[in-house]
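Removed: one protein chain of the complex. Kept in place: all other protein chains.
We just call them A and B in the order they show up, numbering each chain from 1.
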Amino acid sequence: MLQNLFPPGIQHALDLAGIFVFATAGALLAVRKNFDVFGIAVLALATALGGGLFRDLVIGAVPPAAFGELSFFVTPLIAAALVFFLHPEVQRINRAISVLDAAGLSLFCVTGTTKAYEYGLGLTASAALGVVTGVGGGVLRDVLANEVPSLLRDREMYAVPAIVGAALVAVFIGLDMLGPVTSGFAVASTFVLRLLAMRFHWKAPLAWNRRSAVAEEP
Amino acid sequence: MLQNLFPPGIQHALDLAGIFVFATAGALLAVRKNFDVFGIAVLALATALGGGLFRDLVIGAVPPAAFGELSFFVTPLIAAALVFFLHPEVQRINRAISVLDAAGLSLFCVTGTTKAYEYGLGLTASAALGVVTGVGGGVLRDVLANEVPSLLRDREMYAVPAIVGAALVAVFIGLDMLGPVTSGFAVASTFVLRLLAMRFHWKAPLAWNRRSAVAEEP
Partner (left out) sequence: MLQNLFPPGIQHALDLAGIFVFATAGALLAVRKNFDVFGIAVLALATALGGGLFRDLVIGAVPPAAFGELSFFVTPLIAAALVFFLHPEVQRINRAISVLDAAGLSLFCVTGTTKAYEYGLGLTASAALGVVTGVGGGVLRDVLANEVPSLLRDREMYAVPAIVGAALVAVFIGLDMLGPVTSGFAVASTFVLRLLAMRFHWKAPLAWNRRSAVAEEP
């Protein structure tokens, strides 16, 4: 089974780690927006599971993993509880969370691409769905919190590493070379690229000649 | 067939009643937001059918009941037309609408849990999907109206009754005791809990020690 890039136990632990850190980011936004305990739980669940849920609906993997695998549902709730009680402490390790978030992004876009291909999608569509698996939860989180999705505006080079990672997987599949080593390489490339983008504040470009653009928001 | 908790005719009448009152709440928000007649209809449909639509997509019940059952589609349009012509009168009975809304919530979370279990989901996932069936329409309504979902912020103890009701159904299924009486008990528990929450203004807690929180919005 292609989808298990790594031995099943390790794969599952990595999935849960990615879910946990995405959920933490969602719960922290909920606290900043002054949401109640239920808002914190919903935003944790949506951020952690939204991308994979969309992927599974598109490829027809019913019921989606988010509803078929109990640990995927419980893990975000644990993250939400931690943030609920300890959020000043959690926020203090914001930097560590960004690094873990980069790891979650890397893992999700690689496994998302692989799963989509297994369900019969073409290589380009698989890569696109892998990117959505990685970034979709964050977009859903921002839409639910009534904010402009940071993915669309923040110029943070969040998508580019995901695109590179998903494209690498598609290339490896096309060359019939996908395995633990090449998958690991795709994950590592995404992760390093994302860390470099954060470290050196790489910016995504705005449209050229924005004569008609609104003023920059503060 | 488990899903018909009550004799089919009664079940259908209850479904339509829940859909009608949810649609009314959606249409009233559209009027408050100054939407046009089409916005009123869309918000009525989304509020009434959004939760069940999401449930049916997740469990693979295609086409979803919202598109398979004509009366589910026409009922929200009738509610929208009533609000369009008579909304000052409709708003005057706001209190009655809140009570009916509690009834719709109770019914939807119980039938949603049952339907999800019938389609093969586990007990926890079924209960989670039952809650989404009950509260999802309201979240979709608020997202479409570009408001922060009241579920996430208003501290109104809207979700807790739904969680209790869905969990009761899951427990009854686990004990192999689900039937008209136990289903009715779950519906009644949700309904009474929601009325008590409204009557005594129970508040959902915010995160502890919100040192980093934004100021309370007015």
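Rule of thumb we're sticking to: contacts are C-beta pairs under 8 Å (C-beta built on N, C-alpha and C of every residue); 3 or more make two chains touch, one makes a residue touch a chain.
Quantities reported herein were computed from a predicted structural model and do not represent experimental measurements.
Within the whole complex, the absent chain has one touching residue among A:Ala13, A:Ile93 or A:Val148, and that is A:Val148. Residue B:Val143 is the one among B:Ala17, B:Val143 or B:Ala188 that touches the chain not shown.
Of the residues in chain A, those that touch the hidden partner chain are 57-60, 119-122, 124-125, 128-129, 139, 143, 146-149, 151-155, 158-160, 203-214, 216-217. By the touch criterion stated above, the residues of chain B touching the omitted chain are 30-40, 42-43, 53, 57, 60, 62-64, 67-68, 70, 73, 83-88, 91, 143-146.
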